[in-house]
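Note that one protein chain is taken out, while the other chains of the complex remain in position.
Let's turn to subunit A:
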Amino acid sequence: MPQRGRKEKSAMTDIAAIQTLIDGAVHRDARGALLPLLHELQEEFGYIDPAAVPLIASALNLSRAEVHGVISFYPELRTEAPARHVIKLCRAESCQARGGAAIEAAMAQHLGVAMGHARKDGQVALEPVYCLGLCAIGPNALVDGRPVARIDGEAVTRISAEVEA
């Protein structure tokens, strides 16, 4: 998911902005509004601030546990700011059949970060994804939301350089 408008403002403004988004969702009155709202929050702020949980719960008439339960269930939803660049590398069978494991190792080495982690300097994160639906042209990845196919050693070097910038 491309991260648009990742803002670095004071906490107070964020709470107000979060409340505005929540009010919008309540106003639309769609059934099953929680997941779309969480997507909206993550797209706007890059992550779901745990401070939003009680606000969402109160607006949608849910318990905080229910909201937390949903956020923690879905791998895509995050509660901390993401790294500046996110590489989602496919680990599923079709990419494995095309040498995905070697690419994963090379990528981790080039970036200096283990699979499933963000680098300490916050520059880049390497995350697993299970299938992007590009299974005949693997190994595949999403680099900041952009699909990249047929990743070889050269592409690993190129992508690594790209995300350092």
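Keep this in mind: contacts are C-beta pairs under 8 Å (C-beta built on N, C-alpha and C of every residue); 3 or more make two chains touch, one makes a residue touch a chain; residues count from 1.
The rule is simple: contacts and distances are computed from a predicted model.
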| Between "NADH-quinone oxidoreductase subunit F", "MaoC family dehydratase", "ABC transporter permease" or "Formate dehydrogenase", which matches the UniProt record of the unshown chain? | "Formate dehydrogenase"
| Residue of A:18, A:92 or A:156 touching the missing chain in the full complex | A:92
| Residues on subunit A that touch the omitted chain in the whole complex? | 1-2, 30-36, 38-39, 60, 66, 69-70, 73-77, 92-98, 129-138, 140, 142, 145, 147-150
